[in-house]
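Yeah, one chain of the complex is gone here, protein chain that is, but the others are all in their spots.
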């Protein structure tokens, strides 16, 4: 924990802000619990990839953005999309393939997108959104809007060609983009060391003349501070940053993966460093009452429950929707 | 010039060897002069990319290999293919699209290939042969042949995805491959600094946990020494190396490029450091007689002249060849 | 005979191919320690070790390129690309290198590369994980394309693919992994370029592969109840393509219905119909019909995806329309 994120006496405003971070992480956690549960019940089709354990990266990074900024992420994108402010019910609706879902039910769990809040899309081809992230950042520079783009991806994604092309271009053009690598130690079932010859992915930034920083991705404040600094740099026209947030995927890769490949004790160690737990402790140490901490959790639980109920009552898309949205003009 | 490549008193054998390097560079130079001349006469179709000024990289690197080793290169591949030992006449034949050409006239200037000498192919899609180079190296390791593969590519190619994927995989699997980046300062018409945010491409090796070295690519002995060391490392099972050979493309990118984008004086500076000139001086300093130096040049000129005559007399492929070589089995 | 799933048949074919020839090796993302994203390679690395069964980084260009280079030097690589949709990221290697390399070098190299990929829709994987991507590769001479629809064909075509001296892309349909069939201890190879007459009939020739073959069979059952005898043919490979078997059938039935799970544009079905129209013009008593999904990406929602994919009802209707013509 660095200086800036050590608990201190909090003002009322600060307390509210910190509790809100906790609430946001709980919201994602509860949302995903329901996704898991409803997958087993057959309401979620295909597959779903939970970010349980990584909520501090989603919340910390997205809360370092301001209105007008934007974000792209992966199939493991529930957390980031919700952290940007996508409505819970419409997010559920999309995961269940319902007409009022974020994408009218056409995208699904892997493709949550909400342009209203700057969530430009969850992408299911590894690395494919990094070039697109540059485009969003380019628009900001082109029009001089001052907006910044945050792009989330995993450790395993740093080995695909699109990663390389994107970081290179972002740097040479000094695009206002922050690359947030969520190093959760695995790409699908492969530990990083079996696929990647270096240990610190942040070091790859040097190949692009870009700052790279490794941070504790399970501490929401550390994430927020680091991303905020990178965002500031980007806004100032100084170009992109690569942030490697160390975190852990508490569940398997997708809903069909029991994650038996984990070394013994690893999960337990990381559970002890669960981001919600850590921020709860931080709050307690900063003198926030347990009741307030519990209230944040309860609020999240309730919001998720209500949203779920609404979404489950929504209809599937009408057949006519099948042919819509291919073209704007035809 | 480093210690190992400083001229000293040469034995007869050493003298012959050094003169042979000079002859090999001359051979490439004369070969390409003819390609340029015959392009203007319409004997070469489409386009052709000359490596004039870069001959020391081709010769120095390929002469660090031994029988059984192999090589892949780019559309700018005359030099490397000849340096591996491809016959001059069949190489001309291929450039002119004649039936006895290396590839039966089906490949052309951009695709010279001669499996007999380990020249596995000249590739015209930027970066596309780097993954293939890994495959050749993989075979050596798989079968334990001890062979090494050398892969040539340009500075501009280090920004394409395939470069990244290939160096990463080569390193994590410790494949016996040497990546030889010919930094000739330009990718087509773009100076490196306009496309690449770092100046030393050898530094990109660090992103793959691989040694990277920048060398003077216009000194044939320096190239040979550096590549030999990397080859030794590869043969010993220690994995790949990235070598950045600084050199200069004395002609335009392709036959239609007058290269007007060069800063004034740049070409002249590099002409003064022409690799053939430099090695000639080195020989003279090492006490080799001018007559011997001239004889190496004359031998190359003569060989090229004879080969050209033969190749120009060769017929175009028969129409039946059109349908051959798609399948082995059908 | 052992009851074997499509998935199990693929596993067995890979095992047998590795056992038969030390020049065969197998690489891909999570094919080793994890046994494959679809569990088609469970136990294979345990048996053959890390020398021959290799987990790769997420680098499809590097995977395909490595297979090409190794094949040039005489090995017989079997590579896995997890979802067929991901051929997109390795498309240059497949279209511009793998398919052309032999021709470009005047036959200097042979490229016995097999790539296997999971294709097809119906399972709710969304637009980027559900495509019949074999249709993206039809205009690229130099690639053989296998599209097995049964456990026996999965086994037989995989063995044939690995033993073939040319590049073969082997598409396994995700919707068929649990389809079962009794297979002998040593199932037969299936020759590339030989169609199977799945069901004989003289009323109409229906051509379909993979999931659509099964749906066409359903339709044929239903139509049999109405006294309509469908001849169902599964080409099993799209390149080489067994045109003769289909043409001979059309000569008899004088009706052709082609069913596929990809839109019409640039598809194998359209290619087949254009050739039948050119070469069997006089034999047709009705316009050749192509039963296809609409021109849209694959939607996620269950109701939409079900509507997108041709089903037995639509196939039967196309057959009846052809006969009623």
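We just call them A, B and C in the order they show up, numbering each chain from 1.
Here is the rule we use: a residue touches a chain if its C-beta (ideal position, glycine included) is under 8 Å from a C-beta of that chain, and two chains touch if they have at least 3 such contacts.
All values reported here derive from a predicted model rather than from experimental measurement.
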item	value
Touch criterion as defined above, residue of A:46, A:121, A:176 or A:275 at the omitted chain	A:121
Options A:18, A:47, A:166 or A:254, residue touching the unrepresented chain	A:166
Which residue of C:15, C:33, C:138 or C:247 touches the chain not shown here	C:138
In chain A, positions touching the absent partner	70, 72, 101-107, 111, 113-115, 120-121, 123, 125, 128-140, 142-143, 149, 161-162, 165-166, 168-169, 172-173, 324-330
Residues of chain C in contact with the chain not shown	85-89, 91-96, 99-100, 103-104, 126-128, 135-142, 239, 262-279, 281, 284, 286-290, 294-297, 299
For chain B, the residues touching the chain missing from this view	45-47, 97-99, 101, 103, 105-108, 110-111, 123-128, 156-157, 159-162, 187-190, 194-196, 261, 316-317, 319, 321-323, 326
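The rule we apply is simple: only the chains that are shown with their structure count from here on.
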item	value
Whole-Å separation of chain centres (CA-atom averages), chain A against chain C	37
Residue numbers of chain C (touch at least two other chains)	56-57, 59-61
Interface hub residues of chain B, defined as touching at least two other chains	161-162, 165, 168-169, 172
